[in-house]
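Here the structure comes first, spelled out in C-alpha cells, and everything after it is commentary.
One protein chain is absent from this view; the other protein chains keep their places.
So, subunit A:
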Amino acid sequence: MSLSAEREAITTEAAAEISGRWSSLAKELLATRRVVIGLAIILGLIAAAWIGPMLSPWGFGERDFTAFRSPPSADHWFGTGNTGRDIFHMTMVGLQKSILIGLCAALFTTVIAALVGAFAGYYLGITDRALMWVTDLFLVLPQFLILAILYPVLRDSGWLIFVLLLGCLMWMVTAKMVRGMTISLKEREYVLAARYMGVSHGRIILRHILPNMSSLLIVDATINVSSAIILETALSYFGFGIQPPDVTLGSLIAEGSRQALAFPWTFWFCTGLLIVLVLAVNLIGDGLRDALDPHSKSRT
C-alpha cells in the first residue's frame, strides 16, 4: 500500500513539471531577451500603424496646399510629399498593409515550401515526380507572364488573394532544399523507429521531419518577410495589388527613393520602418531557432 502511495506522489509531483511541448517553448521564448525586444517592436509597429492615423490631424487623402515637400515640422511630423499629403499618415497606413502582407506572405511561402518539399522527399516515387514537376514549372515559367494572364481576374480581389499570389512566386527554391533535407532525414533511426511503432506518415512528417529542419525554415521565413515587402512593390509597380492612391511601405520607398537626396524625409521614414520591422522579425526568428535547437547553450 505504501508503494502505491509513493508512486502516486511521484506521479503528481512530476505531472506538474511535464508541460506541453508548445507551452514550454513559449516559456523559453519569453525568457529570451532578443525575442521580447523583437515582439515589443512588432507590437509597437502594429499599434503605431493602426492607432497612428487616428492621432494624425490630417486625413489620408487630404492635401495641404500650403506645404508641398515641406520637411518635418510640428504640423507635419514626417513632412509632406509631392502633392502636399502628410507623410506620417501615409507611412502608417502603408505600414498596416506591409505588416499584413509581409508577415502573411512569408508564413504562407514557408508553409507551402515545407509541405511540398517534405511530402516529395518523404514519399519519393510518383508523389515526388508530380510535386517536383509543379515546382520546376513555377520556376521556369516567366512570372510576369502569369501575372499578365491573371491580371483581369484578380485585379479587384482583396489583399488576401494578393498574399497568396506573392507566396506562389517565392516558395520553389526552399521547397527543393526541404526535399533534399527530407531525403536524408527520413533515413534517420528515429524516423524508422516512429514508423515501426505505427505512427502515420503524415504525423512523421509533421512531428519528426519538419521540426528537425526548423532552423532552415525559420531563417527562410524571416528573409521572406523583407523580400515579400519588396516584391509587393515591384508587383504594385506593374499594377497589381495595392494601387494609388492606396499606399504601402514598398510604394512609398519606391517613390521616395527617386528624391532621397533632395527631400530625404520622403524616403528615410518609410525605409527606416521597413528596416525596423525586418530587424524585429529577425530577432524573433533567431530566438525561436535557439529555443528549438536541442544543442543550444542556453538550455541548462
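In this text, a contact is a pair of C-beta atoms (placed from the backbone, for glycine too) under 8 Å apart; a residue touches a chain by one contact, two chains touch by 3 or more; residues count from 1.
As a convention for this text, contacts and distances are computed from a predicted model.
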Protein name, per the UniProt record, of whichever chain is missing from view ("ABC transporter ATP-binding protein", "Ethanolamine ammonia-lyase reactivating factor EutA", "Butyryl-CoA dehydrogenase" or "Electron transfer flavoprotein small subunit"): "ABC transporter ATP-binding protein"
Of A:Val153, A:Met197 or A:Ala262, the one touching the omitted chain in the full complex: A:Met197
Where the missing chain touches subunit A, by residue: 7, 10-11, 14-15, 17-19, 21, 24, 188-190, 192-194, 196-200, 203, 207-208, 211-212, 214, 292, 294-295, 297, 299
